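Below is one structure; the comments refer to it alone.
A single protein chain has been removed from this complex, and every other one stays in its place.
All chains are identified by letter, namely A, B and C, in their written order; residue positions are counted from 1 within each chain.
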Amino acid sequence: MWYKILYAFLVTVGGLAYGLLLGGISRKITARIHGRRGPTVFQNFIDLIKLLRKKTAISHGTMFFLAPMFRLLGGVGVLLLVPIVYGSSILSNFSFGGDLIVVLYFMVFGCLGMALGAADSGHPHSALAPTRGLAQMAGYELPFLISVIGLAIAHKTVSISGLVAAQQGGIFHWNLFQYPFLSIAGLIAMLGMYMAYPFSVVMAPQEIPVGPPTEYSSTFLSFMFSGRSIFGVGKYVLFMDLFLGGATNLVEAFVKTFALFLIIVFVTNVFPRYRTEQAVKFFWTYPVVIGLIDFIRIFIK
Amino acid sequence: MVFFAASLLLIFIGLYAALVKRNLIKIIIGLSIMDTGVNMLIISLGFVKGRTAPIISLKELFKKGTWLVDVSKVVDPLPQALVLTAIVIGVAVTAMALSVVIRMYSVKKSIEIDDFKELKW
Amino acid sequence: MVNPVVIIAITLIAAFSIGIFQFLGKKFVRGVFWLTVLFDFAAILSIAYGFLTKAIKNPIMVKIGGFPPPIGINLYVDQLSAYLGVVVFFIGAMAAYHWLSRGINDPEPKALVLLLLLLLGSTGMIFTQDFFNLFVFIEITSIASYGLVASNLDSFSLEASFKYIVIGSISSTFVLLGAVLLYKFAGSLNMADISAHINSSMYSGGMLIIISIMFLFGLLIELEVFPMNGWALDIYQGANPAVVAILAGGIVKGFYLVFLRSANYLKFPHLLKIGIIFGLSTYIVSQFFAWKQKDIRRLFGYSSVGQLGLLILAGAFYLNGNLHGFAKKYMLFAIIFFVLNHSFSKSTLFFLADLFGRRRIEEWKGVLSKNKLFGFLFSTSVLSMAGAPPFLGFWAKLFFILAIPKEYFYIVALVLIGAIAEILYYFNLYRIISEKEDGIFDYKGSIVPSLFNVFVLLGLSAFGAYKFFILTGLDIQSGKFLAFITISSVAVFVLGVSRLAQWILSLGMIGALGFHVIKNTSLVPAFNIQSFFVYLVLAGAIMFVFATYPLSKKYSAVFYPLFVFTVFSMVGISVSSNWITLFIFWELMSWSSYLLINQGGKKAAWIYLVMSAIGGYGMLAGIKLLSTGPNLIPSFSSSSAFAVSAWAGILIFTAFLVKMGTAPLHIWARDAYGESPDGFTPLLSGVLSKMGVFGGILTIVYLLPHLSHSDTILYGLAWFGALTALFMALLAIFQEDVKKVLAYSSISQVGYILIGLALATSLGYSAALYHTVNHLIFKGLLFVAAAGIIYRTGTSYLPEMGGLIRRMPFTFLAFLMGIITLAGIPPLSGFAGKWLLYSALLEKRWMFILLIAMFASIVAFMYCYKLLHTIFLGQLRDKYRKTKELPLPLVIVELVLAGLTFAVGIKPNLILSFSEKAIKSLGFTSPGYAYESAHRIVSKFGYWNAYFMGVFAVGSFIIALILFFFAKAKIRKVGQLDIGYSGEVPDSPESVHFGYDLYAHMRRAVRVFIYPHVENTYKRIYNSLMAFVDYTRRFYTGDLNTYALWVVITLSFIFYILYKGVF
Partner (left out) sequence: MKEKDYFLDDRPKKLSYSEVWEKFFNWARAQSLWVIAYGTGCGSIEIPPMVTSRFDAERFGVSTVGTPRQADVLIISGYLAVKTLKRVIRVYEQMQSPKYVVGLGACTVNGGMYYDSYNTVNLVDLYIPIDVYVAGCMPRPEAILAGFAQLMKKIKEGRADGWKQYIDNLDKYRKNQEKIIKNWKIPNYNW
């Protein structure tokens, strides 16, 4: 048990580092697409260190104080509840604790925490952002649920390890090829889940300063920042397990998550932004229709 | 049969009055006619052609020397008894109706039905 | 015992002596009058008492002038006529007392003479054994009533009187014609004599048919059947209510007895058809025409006419409906109870209408709150008239429905629809009357007669309940429990001198019952589904009643009695062993909760009541469908003995769906939850809606397997549940009232439970039962907190709140935990329910329902956040800067419930161990899931370790907290307006608070889904019915000629039916 906790700690740290690195790479790629040099790929590490070592910080109240912890906890929880490497007892983390449904609900934990903290700050803009986020969530969760339920029924399990096990045995056993429409729906939902353009209205740095964390600074912000990074990695791993057949070793995991990451980066950099209701309508139409093709196929079978 | 038809006719005349007439007094007259029709019907029911009234007269007593009437010679007495009651009741109803009409007239100075349609729906 | 003829003689003499000796003064007149009435009453009471104690065994036959029956006129007094005589004289005496106390504006002696004559006439009418004599008495009654109706001498009463005279004359003419033709035909006028000589084969000849047409026609006019009752309604509206009270309460019942007698003696052909056509049409038409009525007296008139229609229907079935055994007995008691109920409640209503004097319904606004006694009398009468349990009208209706043969199911359906219509208008009236309005309320006259009436009515209600439980042979436990419920709530009312005392009493009573249930295993033998719900009800109730004390100051004195009543009737539902008992307690619960909701929102309560009535009567109709053959009272298990149509199941389920608030029957829920007294809403949401779940389980387990199409029904139910869950969640996010958000949330959550039930697998039941308890915990918590917040802030409007976390930290903590549970986020208890449900759905491969259910829970996050944000977070307003934490009882309840969610979240066994037992009692061998290790629960599809999740969450929370405390030194807590607001200084909290219409953007996306389609459909149906009724009620033109025309048309119609013999 104890070695599990140790490994969990290592995974968390590794996840954080990987998440920050991916953030840096994303910034670099964006810059290159803009025709700029861009920051170093380690820029996010530097930012995090700076934020951690700011000398002052303000708090607006209890919820404001606790929210970054909820956020971090939610991120770490998601990362630790999904098995990273199939068959490895160490890198399957705490996935004995719960199945896909647990992970789906635990994913909300951090978001809810952040939303509450933001609302507690008393800033109207930071209260506005979660409402957009939740509305958009109602948008992307529909196609995502279609693909998750479809896969669960198709493979007769909601255990993530079970889903990965069902995809072993060659690239064409991946759900991406077995159930391409479900996967497309799920991957479109993933775009929304990462609040990447064109679904970035939640953060909306132009109209509402920086989304929920408007009032957050210093240490608080660093917690949120790292929470978000870890959460992002956790979600990549989840999507990898769902659609890309999981991973049998760490290298494969890195490659696959990086591939997912690249999808997001390239979509993000070429799209403008939807308004909330446009995003919701988009999610409720195209990916849903696409997903339903496979969904109905599974339903009839 | 004639009596029967005539009394039915009277009853229907009375009903017709209640159906069509707009004047309260005329409706009351209609009711009286209906009453009369019924009374006539009752009498006709007890009537047997060629028989006498079931009345004990002194003349008869002296002639026959007995109170007893020959039952086979008289008509059925019960309808006649009934009709007496019915007539009385009919009069009472008519009197009641007329007094109500008098009151109605004193309230609205009218005895037309059109002026008494406040209670409806 | 007094010779009945003496009654008539004495009354006659008294009437004449008053007429002659009226110069002796008022005192003499009144003295003679009262002596006569009292003597008559005593005399007839002694006869009735003789019958009751069986001292008199045979009917009394009085020979007048010593002639034996066929020759002489004689009186015949049997049990029924003696009892009816008592009622007539009682109502007569009360009406006279009432009238005298109001003052008679006509010369008093004349009115009293007419009153005596009226009583004399009706007594004679009831007692006589001779057809011609009957005519005479009818005429005496009629003439006296003509005079009395006109006695106000204003244009209304004179008009009514004249109409009555004309139509009445036509009626009596036909009765006379019938009598003399009968004499011609049978050679006798004695009823018994004629009856002995008539058999049905004689009707093949023409004469007897014509005779019966005459009698039927004449009597049907007097009984105010549908196309010929315009005059009667005009009397109800126009005449003096004291007179109307006697007419409606006593005299018409005399006519009814005469009708039954003549029908019995003459063996009317096709009586059943006549009864159904005229009785049913009268009942239905008058109930619907009453909807648009603005004049309260005419409204009561419509109701009276409707009741008479029901009586005719019942009478026709009793005499000619081929009822056997119990059914015949039930029908007799239905008739008796209908008569008694109508006599006492309707006369009370007319008395009260006269006391207050106002005609237009709007002028009655607020009467209930202004005078408590008046309100009590009015409410009791109205409740009894509308058939609310445990009053007499309810037992009458129940007997009636049970007695009607199943072939005539359409009659049951139509009568129940009529009953719903009746509730609709009666309680629309009640809604207006119970509106809060200040001011003093004055009435002229004495309230004593009404008081007497209501006391008799209450006594009779007890008698009715007693008779019902004895006759139907239901388990006597339920009867005793009903008595216990009534007595205990009355005790709370009577002994509770202050709110504190009432609170303690209610707590004590609920606690005592709980103690009794736990100690005494006879009520609940082994732990099964019923005891599961008994514990649920009692545990919920005791917590919620505990929380109400601080709120109770503004509640009226009936709050706690009704609360106790509702709670105990829910216990009654849970322990009931057959469908009828279930129905009785169900109705008790509906009505008592209606009265509770009516303490708050009147319109909301009305909608709640109407929907409840639709559900409840739907259930009754379904039960009726179940009860075939000799088995009038279907027990739960016996329903398997025969195949029944799917409609039985659907109809019974309607009631439960209404209580669960399943779309499209949900329209009551938002306002009823939102506007009911805050102390009651937790119970309404947490426990009362769960009774629907209980009923649903019973139906699905005991009934549905025996129905055709049961799989389709279940799948349909699951869809209803799923769509309810989704759309109610969508609606919830756009509400701006805290309780309305919670209301929609509540029915959305109950939608999940319905899905669980519809699965009908053991895992589905596990999910449903778990969620039932869990919903009680967290929704109770949220509603209790909302009640406290409304109590402290004085508003339930969300945009008015904000920032309250600074003032109410404990409430916030509890509320937050409630919300996390509601959202189903691990590690709190909400997740387990979701997981079980989803696993069950996966197991059954109901993919689309699973999709909708999961999606609905995502939508739910939106209102979860909205509640937390708008109440507790954001900017604190100036007016709440001095607001305190909630009162202690509320905080205790909140924290206990919050602790429960946490405990259950880590150890779901706390609930699951109970639900497992309950599920096993339903005949399943396993709960559908298994324990792989101590804490790891495994279903066919997935697994989940609650204990680990809890420890994980708490552990990492603690680690994060420790980490954070290192950074604490440099953190400064800033003021609420210290925000980075473009370098600007905000001038007030309101200006930077985001609290209104949080999801405006979402609304643009889902506009078409949240448009109130269902509500508008209901409204449209209601409005078009209203318009239709408003148009068709012009049928009663008020024109005498038209009335006479309808009389003639009906005559032809009766002639047609009877003469053709076919229809």
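Rule of thumb we're sticking to: a residue touches a chain if its C-beta (ideal position, glycine included) is under 8 Å from a C-beta of that chain, and two chains touch if they have at least 3 such contacts.
Treat the numbers as computed from the prediction; the structure is a model and nothing was measured.
Q: Counting contacts across the entire complex, name the shown chains the missing chain touches.
A: Hidden chain contacts in the full assembly come out as A, C.
Q: Please pick, from A:Arg36, A:Lys156 or A:His173, the residue that touches the omitted chain in the full complex.
A: A:Arg36
Q: Which residue, A:Ser92, A:Ser200 or A:Ser218, contacts the hidden chain when the whole complex is considered?
A: Once the missing chain is taken into account, the touching residue is A:Ser218.
Q: What is the set of chain C residues that contact the non-displayed chain in the whole complex?
A: On the chain C side, contact with the omitted chain comes from 806-807, 881-882, 972-978, 980, 982-986, 989.
Q: May I ask you to list the residues on chain A that touch the chain which is not drawn?
A: These residues of chain A touch the chain that is not shown: 27, 31, 34-39, 43, 46-47, 49-50, 53-58, 205-206, 208-210, 213-218, 221.
In the analysis below, only the chains that are shown with their structure count from here on.
Q: Can you give the whole-Å distance between the Cα centres of chain A and chain B?
A: Distance between chain centres, rounded to whole Å: 100 Å.
Q: How big is the gap, in whole Å, between where the Cα atoms of chain B centre and where those of chain C centre?
A: Comparing mean C-alpha positions, chain C is 51 Å from chain B.
Q: Please output the residue numbers of chain B that touch at least 2 other chains, ranges allowed.
A: If we look for residues of chain B contacting two or more partner chains, we find none.
Q: Which positions in chain C are in touch with at least two other chains?
A: none
Q: Under the stated contact criterion, what part of chain C meets chain A in this complex?
A: By the definition above, chain C touches chain A via 803, 805-806, 809, 816, 820, 823-826, 831, 834-835, 838-839, 842, 845, 847-848, 850-851, 854-855, 858-859, 861-862, 864-866, 868-869, 873-875, 936, 940-945, 948-949, 952-953, 956-957, 960-961, 964, 967, 970-974, 976-981, 989, 992-994, 998-999, 1001-1002, 1004-1006.
Q: For chain C, which residues count as touching chain B in their complex?
A: Residues of chain C touching chain B: 132, 135-136, 139, 142-143, 146-147, 150, 153-156, 158-163, 165-166, 169-170, 172-173, 176-177, 179-181, 183-184, 230, 233-234, 237-238, 292, 1033-1034, 1036-1041, 1044-1045, 1048.
Q: Quick check on the complex: what are the chain B residues that touch chain C?
A: 11, 15, 18-22, 24, 27, 31, 34-35, 38, 41-42, 45, 78-79, 82, 85-86, 89, 92-93, 96-97, 100-101, 103-104, 107-108, 113, 116-121
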